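Only a single protein chain was left out; the remaining protein chains are all shown in position.
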Amino acid sequence: MTDSVVFKRRDFLKLVGLGAVGAAGCAPPADKLIPYLVPPQDILPGIGYWYASTCRECPVGCGILVKSRDGRAIKIEGNPAHPVNRGGLCARGHAGLQGLYDPDRVTGPMMKTAGAWKPVSWDEALQTATAKLTEARSAGKSVALVTENATGSFHKLSAAWAAAAGGTHLVYEPFNTHALREANRRTFGVGAVPNYDFARANMVISFGADFLETWGNPVGQARGFSEMRARPESYFVTVEPRLSNTGANADEWVAAKPGGEMALALGMAHVILSEGLGGGNGGMIDAVRDWTPEAVELQTEVPAATVRRLAQKFANAKPGLAVAGGIASQSEHAVAMIAAVNLLNHVAGNVGETVRFDRTLDFDSVASLGDLQTLAGQMADGSVGALVVHGANPVYAAPAWTGFAAAMDKVPFKISLSGVLDETTEHCDLILPSLHALESLGDAATARGVFSIIQPTMQPLPMFKTKAAGDTLIALARGAGFGSFPSTWSEYLKGEWRGMHGRFGGGKDFGGFWDQTLAQGGVWEDVTGTSPGWSGTPVFAAPELRGSGDLALVLYPSPNLFDGRGANKGWLQEIPDPTTKAVWGSWAEIHPDTAKKLGIAMGDAIKVETESGSVSVPAFVWAGVRPDVVAVPLGQGHTSYGRFAKDRGVNAVALLAPVQDAASGAVAYFGERAKVSKTAAAGELVRTQRERSQHDREIAAVIPVSALLGLNTGRGATEGPHATGEHGAGAPGAHGGAAAGEHAGGHHVMAGSLMLHPLQSKPGKYTEPRIKDPNAKVPPHSVSAAEQPVIVRSPRQIPVDRGNYGTATHRWAMAIDLNSCTGCTACVAACYAENNIPIVGPEHIKRGREMSWIRIERFEENLKPGPNDVRFVPMMCQHCSDAPCETVCPVYATYHNPEGLNAQVYNRCVGTRYCSNNCPYKVRAFNFFDYSAPEKPSFAFPEPLNWQLNPDVTVRSKGVMEKCTMCIQRILEGKGTAKDEGRAVRDGDITTACAQSCPTQAIVFGDLIDPESNVSKLSHGERRYWVLNELNTKPGVTYLKKIQREVAST
Amino acid sequence: MIGMLGKLVDKLLAGPKANYRGVMGVYYYVDDATEAVKTLREQGHQGLSVFSPVPHHDIEHALGQKSSLVRWVTFTGGLLGITGGFSLCIYAGLSYPMVTGGKELISIPPFVIIGYESMILLAGISNLIGMLALARLPQTQSRAPYDPRFTEDKIGIWVPCSGDEARKVEQLMRGNGAEEVKVHG
Amino acid sequence: MSSDEAKKLSHAATADAGPVITQKSLNDDVLRMISKPGRLWWIIFIIDLMILAVGLIAERNQILYGIGVAGHTRPVMWASYVANFVFWVGIAHCGTLVSAILFLFRSHFRRAVYRVAEAMTVFGVLTAGLFPLLHTGRPWFAYWLFPYPNQRQLWPNFRSPLEWDVFAVTTYLTVSSIFFLVGIIPDAAVARDRTNNRWLKLIYTVFSMGWTGSNNQWKNFYGAYLYFAALATPLVLSVHSVVSWDFAMSQVPGWHSTIFAPYFVAGAIFSGVAMVINLLIPIRKAFKLEHIVTVDHIEKLSKLVLLTSSIVGYSYLCEFFSAWYGPSKVERDLFWWRATGHFAWAFWIMFTCNVIIPLSLWFKPVRRNMGLLFVLCLSFNVGMYFERFVIIVTSLAHPFNPSTWDVNYRMSWTEGAILAGSFAWFFMFFLIFVRLLPAFSIAEIKETLTAPMRRKPS
Partner (left out) sequence: MKLKRFLAPAFVLIMLAIGTAAFTQSFPVMLGMNKGPKQPINFSHRLHAGTLKMDCLYCHYAAEKSPSANIPTATTCMGCHKAAATDRPEIVKLTKMYNEGTPPEWVEVYHLPDHVKFNHKRHVKAGVKCQDCHGPVQEMDVMYQYSSLKMGWCLKCHRENVNHPQNPASMDCLVCHH
């Protein structure tokens, strides 16, 4: 399987603008090689170049760097210089590539005739469009333009366009932060999405805000969050009826009664005020007079004592941070609830400290649902003559009762600028496909003081006849003769930036300024926020559950699919949901007790019914939801949109009654009651991880704060790690209560459950520990931080130092901090992108045949409300120095390389699969089918997805084993660069895809031989341990224990 | 076609024409045959060979057979095998140094199995070769006029001799219970 | 009846007892088997070939689409194919055991049965040898496992138990086939001298290598035969030990155990002997050879079965004990799961068939009841197949890392077809064998007859 078969060279030539040259199917050695006709200056074949741009996979707009190789974009990484995400990138961001290479993209302009789409030429399409627009305008009807939250110049253009066309411009985002902005407007007088400084907060309490998944700026917040978690004294409480993935990272889970968040916030505020902890604000007590902890207990089932404790802790945190306003908790009193939390922040004196209005996210122009309904109304009564949609997909995302879909049919002519056939586009009459963001030029001002550039990272894909949305709009305007715009979009954009030139030019001429801006991905300035006072207390009302049924319905956004726009990306479908580890579908989460009552088992087909609708989904039974709650994710259930998304799962929006937030008019996602019953057929529940307990095995370890601080004072700094090792070997006798105490949590349980029968043998009792020779020189390949002073085994043999083994100077290794890992699966997506990992689909995942090289294992030690203990372990090849997989391979297809890597040589592999059997970590993936052969049904890279393949990584063929290589191609590249510059490899020169993309920098890669390297330091720190250490595989991957905070019993 | 092939096969099976010089006596009873062999050897006849459906120990004694030499061939084969097995492993380990599981390039314990199996293999093969060589197998032509009955229940004694000596031998054989005596050449 | 038959077959019998079996009659009896095949034989043979064809189609799919058409999962990367391999190697073991070890022990009941057993061995290994190849992801590269000088300058990894397999199994195939073919030489000569069909004559001439039965030939024949036996005996034990180390040398809980070698050898002999009985009973009936293969012989074999089954049962209990006694919780979890978890049914089938049912062999009437014995031996082989299944699949399905648990293996039709095909493959050889070559060692049985003497032996 050559890469050239998967990705034909001629395609990339089309790409560099050479058009098709008859090189079809010329098998080697008669491949045609066509040189660039005109070489782009210093662009060489075979070298990857990085282009700065901006991610458009969600409204936030993180800064990204896109790697382009031989003219095609093959990898996205976070832009470390960008203030919004500071180098991290989420799974959705990585999957942007699959949007670019989406095999279901519209191939060109299409016209709907007699209900069927028929391709037309651009000229024809534009003529028709302009004709229709003129017609509409001459008929005195308005022209509506619906776009996503594009911000920046494109927003200006569309606004101007709509104005000139004599119509409305509606910016539609399903997850508009309208309630949050409204609440802030009412309480602080600033209607913006503030900048939450998680890093500074000593205590965070989240009232249903999934700030690590979809709420606000997840990547940036995650970074701040990890900085906070690094401080042992910091504390994180989550208040939600269903334990979100964000909540899973909490120290304490307060499972308040659904809808009780507001009461709890007010109760805490009450305590703070009544006990005068906040300082000042005495007058505010009136606002919360009725919300005594006892009253709150009645409303929320949260003990008054807990309310007091939390309030006191929060007030003393100085600063603390309370966040609210996630989709899952957005009820008809969303604004009231957020206002209550704002009050809490205010009285605790966090406003201006951790809640700042400096670098606010730009949602200002996002329309409220009210505006959408108004537009729908106009459309319905026929006053809208033409509708132009770009980027937004209201037909799918907006509840049917908004009437938008229905109203669309009333509009005489609808134009979609979308590149894919989403539901809204299906309702249109004409498609004028736009370029994908990675192909197009533009900008985005997503946060205050941040002006980031969207730069084309490659020539538009030749097989899609697309135009920049801006150009299309301009062409339409000119054709229909309204407004006055420069001839092209890029001129318009440059015009906008000329304004910027003055501010940021720094004396350069515009050309220089422009180039520099492109190079660094935009310009940004520091902004200072007004720290607003308390402008007014709204009326506080708690949501009442509506409808019949005994379960409260919780709809939450899927962290992978966001509002559903990720649904046609194979990676996002295949990368498991962080909470349920389910893939390729929808499900409903219910509590085991409820399930028992209803006779429902894991995976059973159930019917979730509200008065407005019902969906049939498989049941996911776990204790992470309250017994009186049923939770369903959003984002699936597309009726169109492409092969991966279509007819997969359900769109739970159908369950919503026509209820909106009283104050902001936002959709009330929460507040329905639902009936749950068994039913016949529903999609299958396919999960990558079924067993959710680690059975006291030494996989995910924690270290209590007390022990950690204890360790700092000398004792056990060396014993710590080994103690766990012996734990794994099941040695309660080996060390007394001290050790057991030292490893609370899981290890407490372990010690207990490993109590041996008096007759059973005790480990180590009859074996003589041997002391290793301290001054024995160990060649790099067999170095591991896991080297232990004593070994209960035959003496180690002399490590090999022949060939390259003696002369090697590196030992590549990793350190993974479980305290920072939030389980977000961004690293998994990065790995898929970097290493050409195929997607296999649900049928095979059912058999555990997913190909991902790194997976996030989730172990739930304690799922009861109260002290919360969910642990995430990024699990990939551990590159053991004494690897079990290596010895058993009969053909040396896997062996240990001189730099300590556990190598897998694909073309030597005959596929005995013995290595996988013998791998205790089970991190090896086998090519059960031919995912790389275009002629096979199992081909995983249908054109043009194969364009994304990384030429530096072999595309594996049928019947071979594969696994994490620690991105050997990056290592070689890094070493090469160092060599060219005539220096040694520096720490940080080389990093793996997973480590690079980690929003919380939980993964650190480096050289274990270099004592100064970050990885060496971490690997010898006091929190280190090794997974399944008792097997003495001497892994190259060191894990750092999660810090476990004490949680008071009340 | 098939017919022609058949004729060819027949030719093949008939084997080359050979002319034997000697006396072939056919016996039924083992003790008679033994007697005959004894007396013949007393009269100083060399190169007797006895054909029988099963080996008979007393006839062997009468012939004064030594035990077979095959075992020495087998032994050398085994010796070659074990040394070969080990040296193969060691050479392979050193020729392209590749570390697996942190073990030494020359890790003896696993090599023992290779050495052991190759010892058995070569010993077995050489045992076969030795037997065939010593038993003059495969042979296209018997060293004495062969009779199918020898694989049923008859015993044949072949005495290579000629002229009147042959006649003497014939008399002798008829004397002690040969069922049939035939003089060749 | 049977008791005095036994007398005839022993040297104690005297000439005047009027031998029922003469050397002549023996030739005729045995050679009757290789006369023209009847209709029944043809029917069986055709059906056999059909099953084989299905197996081949399945294999073709597997090669075309990838090993994924089989039911493997992560973590259960080995399943039925490796189970088949171990099963057939096990079957293959009894042959050489009966033949070689009993030859060294000079136990005469061997002579009546060893040819069938040896044939079973050779064909068993031929079948077993297929599976290591076709279970790999890329069978067309399986030759890389053999050490040969190549331009890549690469050699196999002699530390890998799979590499040991390559050596053990090829050695076993070679030696046992030599043993088998050498044993046939004198009998082929008998057939050669009796047949009138020129084609058969040609074949037997080749097999007999022009054997004449001269004293020199007999001398070296037995000289060599002794050493074949002496080599084959340790080989048998080593080969199945090596096979068991495929598992024992890994650190998978449930595999990583020192008891495996003896445990597997015992199991192999157990299933092998049971298989021999399964083959002998129909043959002696079909060809009316009850007086050559007597009930005594069969009973002796069934005693062997009883012995080995008790060893196997002991090993089962031992495994559980050491899991309980030992310090490893992982091990304990596994064995508990094996007996109670998803595959408990397989475990209990195995336990019943291999440990409980064989106890009935303590009773003489059972041992001497051919029909019943046949059924029992079938159940033993079923049990032994499940033993391999349980050892391989359950251990893999419950590894160290719980996050991969509960991805349970399910046999696909492809695997079923290939398993059936392997039986067809085996019986194809066996059917041809019984029709073509003397299935009983004429020469050796003749030795057991009283040698014709004119005078009474003093």
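Letters A, B and C mark the chains in the order given here, with residues in each chain numbered from 1 onward.
As a convention for this text, a residue touches a chain if its C-beta (ideal position, glycine included) is under 8 Å from a C-beta of that chain, and two chains touch if they have at least 3 such contacts.
Treat the numbers as computed from the prediction; the structure is a model and nothing was measured.
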Residue among A:519, A:601 or A:972 touching the omitted chain: A:972
Residue of A:406, A:463 or A:905 touching the missing chain in the full complex: A:905
Hidden partner chain, residues of chain C it touches: 148-153
Touching residues (missing chain, whole complex) on chain A: 1-2, 18, 21-23, 28-39, 44-47, 803-804, 807, 892, 895, 897-899, 901, 903, 905-908, 952-954, 965, 968-969, 972, 976, 979-980
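Note that in this section only the chains that are shown with their structure count from here on.
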Most distant chain from chain B, judged by the mean position of its C-alpha atoms: A
Interchain centroid distance [CA atoms averaged], chain A/chain B, Å: 80
Centre-of-Cα separation between chain C and chain A, whole angstrom: 57
For chain C, residues that touch 2 or more chains besides their own: 154-157, 159, 163
Junction residues of chain B - those touching two or more other chains: 96, 98, 100-101, 103, 107
Residues of chain A touching chain B in the complex: 781-782, 796-800, 802-803, 805, 881-884, 886-887, 889, 892, 894-896, 1034
In the complex with chain C, residue positions of chain B that touch it: 6, 9-10, 12-13, 28-32, 49-56, 59-60, 63, 65, 67-71, 74, 85, 88-89, 92-93, 95-96, 98, 100-101, 103, 107, 110-111, 113-114, 116-118, 120-121, 123-125, 127-128, 130-132, 134-144, 146, 148, 150-153, 177
Residues on chain C engaged by chain B in the complex (per definition of touch): 22-24, 27, 147, 153-159, 163-164, 167-168, 170-171, 174-175, 178-179, 182, 185-186, 189-190, 192-194, 198-199, 201-202, 205, 209-224, 227-228, 231-232, 234-235, 238, 242, 443, 446-447, 451-455
